[in-house]
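Just dropping this structure here.
Left out: one protein chain. Kept in place: all the others.
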Amino acid sequence: MYIVLAIMLGLLVPYGIRVAIGPSVWDRLLGMNLIACKIIIIIIIFASVSEMTFLMDFAILYAVSGFIGTIFIALFLSERDRRKGQEDKE
Amino acid sequence: MSVQEIVSFIIMGIGIAFMLVGIIGMFQPKKDFYYRLLVACKIDTIGLLTIGIGLAIRHGFSFFTGKIILIIIIIMVLNPLVAHIIAQAAYRSGYVSICKDGDSFDH
Partner (left out) sequence: MAIALTTEILLVFWVVNAIWIVFAKKTYRVMIFFGVFSLITSVIYLFLGAPDVAMAEAGISAFATIFFIVCIEKYYSRGSGLKAEMASAAKPRNYFKLVAAFAFVAMLCGLFIFFVPTTTEYAYTELRDLYLFQFMRDVGGRNAVTAIYLGYRVYDTLFEALLLVTAVVAVIHLSWFDRTIVADGRHSEVERSRMTKFAMRIVCPIILLFGMYLVMNGHISAGGGFLGGLAFALFLVCRFMVLGVYDLPIEKAMKLEELVFINIIILPIFAIFTGFIYFYGYATEMFQNIYLIAMNFLVGLKVAFGFFVLFYRYIAIERLPDKEEVVEAFDDGED
């Protein structure tokens, strides 16, 4: 089980690099979403290793709140970029 | 080790293999954002589902398994939804692909 935990921690690095160097803002958003998924897996495995069942509640709430935050960032960024594109055309 | 643990480790290994393959897709040179999104989100959802199923098999019929099934349902609904919304927002904002003459919507 600790091997899985270590691999998940190692997977945080390439997605973090994608967040850092991503050429556009959408790459950064994608990397943030993937990091949230990895963190959910880390919480589940931690709950399984330490046999604390109540940590799964946190994983569920974590998933929902993190995804809703990402959804709103994407929606409002698209609105802003469309306005900026219209200004450039004018 | 019992048979249950071996089966669960094999299934989790498959999930980890999916995720490691996903990294190759994330760092392909000369591919644009939509390619990366197409690869990464599918692979990620599959990996999370597989690891969840492996953990459920490991714990047998218990309270933990019920919560794992709940989180699998939520992830199965929400993770493709987030990918869909990111792709839709990128398309609507006018981001087409890699712009070679430096005219990308970089923030």
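Labels for the chains are A and B, by order of writing; each one numbers its residues from 1.
One rule holds in what follows: a residue touches a chain if its C-beta (ideal position, glycine included) is under 8 Å from a C-beta of that chain, and two chains touch if they have at least 3 such contacts.
It should be emphasised that the depicted structure is a prediction, and the values quoted were computed from it without experimental measurement.
Going by the touch rule given at the top, which residues of chain A touch the chain that is not shown?
Considering the whole complex, chain A reaches the absent chain at 2, 5, 9, 12, 16, 19-20, 25, 28-29, 31-32, 35-36, 39, 42-43, 46, 49-50, 54-55, 57-58, 60-62, 64-66, 68-73, 75-80, 83-84.
On chain B, what residues meet the omitted chain?
Residue positions of chain B that touch the missing chain: 70, 73-74, 77-78, 81, 84-85, 88, 92, 107.
As a working rule, only the chains that are shown with their structure count from here on.
Using mean CA coordinates as chain centres, what's the chain A-chain B distance in Å?
About 11 Å, centre to centre.
For chain A, which residues are in contact with chain B within the complex?
Touch list, chain A to chain B: 4, 7, 11, 14-15, 18, 23-27, 29-30, 33-34, 37, 40-41, 44-45, 47-48, 53, 56-57, 59-60, 63-64, 67, 70-71, 74-75, 77-78, 80-82, 84-85.
Please name which positions on chain B make contact with chain A in the complex.
12, 16, 19-20, 23, 26-27, 33, 36-37, 40-41, 44, 48, 51-52, 55, 58-59, 63-64, 67-68, 70-71, 74-75, 78-79, 81-83, 85-86, 88-90, 92-95, 98, 104-107
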